[in-house]
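Every protein chain of the complex appears in place save one, which is left out.
Moving on to chain A:
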Amino acid sequence: MTTHPTPGPTLDFSSERGEKPAPERADLLGGAGPSEFGSFDAHHPPAQELLDDCVHCGFCLPTCPTYALWGEEMDSPRGRIYLMEMAEKGEIPLEGSFTTHIDRCLGCMACVTACPSGVQYDRLLEATRPQIERNVPRSRSDRWFREAIFALFPYKRRLRAASLGGALYQRLRPKSMDKLLARVPERFGRLVAMESLLPPVSVRDAFRRMPERTPGIGPRRGRVGLLTGCVQDVFFHPVNEATARVLAAEGWDVIAPREQACCGALGLHAGREAEAIERAKKLIAVFERAQVDTIATNVAGCGSSMKEYGELLADDPEWAERAAAFAAKVRDISEVVDETLADARARRHPIEARVVYHDACHLGHAQKIRSEPRRVLRAIPGVELLELPEAEICCGSAGIYNMLQPQAASDLGHRKAGNIRGTGADLLVTANPGCLLQIRKYLGADLPMLHPIQLVDASIRGVRPPEMG
């Protein structure tokens, strides 16, 4: 007789530890028995061939934010892929530990950059999150909190209304509020996190609208459709204005359709697939009517999801082709401006500044756009571009992550702020409103922060960049 070590009944210590014995497989699947997809349902489970790409080499570990924080295998990319594989085999249920560790993933895709084997963790995660949203019941408070986020952020009007309240709150907020909040029980940590992310609200900016058409200056390069975004348009409206000015100065007609709504990025990255699909269809239709050559966005997260519309709608015969055509036109603003650098029309005036550029994960890792924004910034005379240590590690913003996982987000925020301070820069630029909100929270008023396009805009107009006094 030989010993067959795993998996065997002799190794199950759960009962000895007073834990509930592992239920039989059939129980986990609600009596359905092991399905072809294990614990996943049949709607696009993580594909076996994508899981097979991972060879467990571990090259992803150092760039994973949660692994950097905790050093636990389950909260690393290869660990999460291992869990997906176990779930795919039906060895573990989705509910419980699996969901905890997938929820803790920021979706920053640093692992995709680091992986030498070409594992498409982005696709694995995007297949896994909707499985959880469909099949794992969330606690009432978790559900409520998530619904609240998705009832607010993708809606400009609601955000504007909220900005009124926010501005009022900021005026009236007593100094003692910080002390008060510090005493709030941990279970309300998410609300406290949300409060502290609130940017300095300018009601005037929040209610400003982009003109539908900004004509290009000089010979025209073409028509660019501008995604104005939700949070971007309400809390960072000057970024949209700067974007339109730069594009126009370089000879593009800028079309910013009034009827455009949220691109669905927040929902897509959180596994709310059905919602993301509806938003994608609406946005595609809007920009089809606008008849533009290029669709530009100044938000990394939006660009990343809009470039994936083709995959998102691939199953829908009516939309698949339209989605692919839309996705092919999507460019980050830095890509658009970079392409015009060779024959730039607008003269850049010097800005003497030591500038540190923070790669937003959805730009650097997800869209692999790293050199374009740097070239665009270097084209400004006087700008000294500094590199950030641990540049590949997420700042902790990650869409709605800093509201859902405040502790991890806070640890990452402090870490990023420390690295930024260490560079001795005069200015931080980054191409994502989420990153700006997050970094501002941890860096405080130490350093002016801008979207790169605002710096380009200031250079073209020959004015001091906003916030730099």
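Rule of thumb we're sticking to: a contact is a pair of C-beta atoms (placed from the backbone, for glycine too) under 8 Å apart; a residue touches a chain by one contact, two chains touch by 3 or more; residues count from 1.
As a convention for this text, contacts and distances are computed from a predicted model.
Its record in UniProt calls the unshown chain "Glycolate oxidase", which is the match among "Peptide/nickel transport system permease protein", "Menaquinol:cytochrome c reductase cytochrome c subunit", "ABC transporter ATP-binding protein" or "Glycolate oxidase".
Contact with the omitted chain, checked across A:Gly58, A:Pro238 or A:Pro448, is made by A:Gly58.
Contacts to the hidden chain, counted on chain A, fall at residues 1-8, 10-11, 13-14, 16-19, 22, 51-59, 61-62, 67, 70-74, 79, 81-83, 85-86, 92, 96-98, 101, 114-118.
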